[in-house]
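Note that one protein chain of the assembly has been removed; the remaining protein chains are unaltered in position.
Up next, chain A:
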Amino acid sequence: MSDQLLDPRAIRLGETAASRDDAIRLCGEVLVEIGAAEPGYIDTMLAREQSISTYVGEGVAIPHGTLAGKDLVKRDALAVLRFPETVDWDGEPVTLCVAIAAQGDGHVELLAALAEILLDEDQARELREATEPETVTRLLGSIQEEAKQ
């Protein structure tokens, strides 16, 4: 299915990035590639990061665009990129990016699931150390199913 919130093609667990901005560009490119956003959205993701970091703790960042960038979103979608060698995120080591393109609230339940995971040390580690896409979809996925009902 290409219209789902977390497209299997958007889960990439062996990425490398030289810098925070490099990682954000990679995230943005995946969102563009799966048809969730226009290429211009990537610049708004970089702009957002400049103003306020999207680091949320436990080695996870959730890069996304600005309010103006919402017009460049084609459908609500997420991308999960893992950087096993970590990326320096303004001094915080980031292993996992959950990149967001959203116009509506379709992704809210999935972000709620992410928040729950990050508040649980063991689950946060499991997500951070995931090497199989199935682990990511399992951790985030059960809630995603509920959201569809």
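Please note the rule applied: a residue touches a chain if its C-beta (ideal position, glycine included) is under 8 Å from a C-beta of that chain, and two chains touch if they have at least 3 such contacts; residues count from 1.
Criterion: contacts and distances are computed from a predicted model.
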Handout entry: UniProt protein name of the chain not shown, from "PTS system mannitol-specific IIB component", "Acylaldehyde oxidase", "Xanthine dehydrogenase YagS FAD-binding subunit" or "Amino acid ABC transporter"
Key = "PTS system mannitol-specific IIB component"
Completion exercise
Per the whole complex, from A:24, A:42, A:96 or A:114 the residue touching the absent chain is A:114
Completion exercise
Considering the complete complex, of A:4, A:66 or A:123, the missing chain is touched by A:66
Problem - Hidden-chain contact residue, picked from the options A:23, A:79 or A:102 - result: A:102
Fill in the blank from the handout: Where chain A meets the left-out chain, the residues are 48, 51-52, 54-58, 62-67, 69-70, 100, 102, 105, 107-108, 111-112, 114-116, 118-119
